[in-house]
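Complex shown without one protein chain; remaining protein chains in place.
Up next, chain A:
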């Protein structure tokens, strides 16, 4: 298929087009038995016309996907240490370091040193755990924001939010990034409805489960100062611990 040589130049040229030739139709053109009429054609999803292209697409996907998933060959570099204060992790590949940094040091709460998988969760955490204004406002209005991005619902208590996450968003009941603040203070008489002790492990698996909460393993969270504890202890009684997590979790799985 020979293309006119000027065509490539035209492609590289300026936008625009020649003046269209005058259109002049004769009504005899569309009289029976002739039936041609120009019309743009539309094809829906499943139309056979798309078969070829779809097949080519899937051949391509097959090739791509067989290459995904295996650990890729990483260029090794001379060993180096993480430069963040207090961290002595050693690496010999840059990508490993990148992941380490983002996991442990990127979204870290400056108050309690807990690390979070995203800025969004970190912001929520700081607001709910370390912002005194939040606590005051929370007494009057719904302040606990749903954790799912895009959902604008807010709740009065973290327990209500948890219920929303489970019922509306099908989240696991033990979602690890929604731990309520652990109680440090004494039980206040007449405090919140729920006084369920937080079980050491949800279903018999020992406290490894708690240890898996994302927090820096090198720096212990500093104990809350006594004054703070007194002011917030009544809030901390909103413990959320489901007594039969295994059944619920199994139902969700």
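The criterion applied here is as follows: contacts are C-beta pairs under 8 Å (C-beta built on N, C-alpha and C of every residue); 3 or more make two chains touch, one makes a residue touch a chain; residues count from 1.
FYI, contacts and distances are computed from a predicted model.
**Q** Name the absent chain by its UniProt protein name; which of "tRNA (guanine-N(7)-)-methyltransferase non-catalytic subunit", "Exostosin-2", "Transmembrane and coiled-coil domain-containing protein 6 isoform X1" or "Septin" is it?
**A** This omitted chain is identified in its UniProt record as "Transmembrane and coiled-coil domain-containing protein 6 isoform X1".
**Q** Taking the full complex into account, what residues of chain A touch the chain not shown?
**A** So the residues of chain A touching the unseen chain are 1-4, 6-8, 10-13, 15-26, 28-29, 32-46, 48-69, 71-72, 95-96, 98-100, 102-104, 106-107, 115, 117-121, 148-151, 168-172, 175-177, 203, 205, 208-209, 212, 214-217, 249, 252-253.
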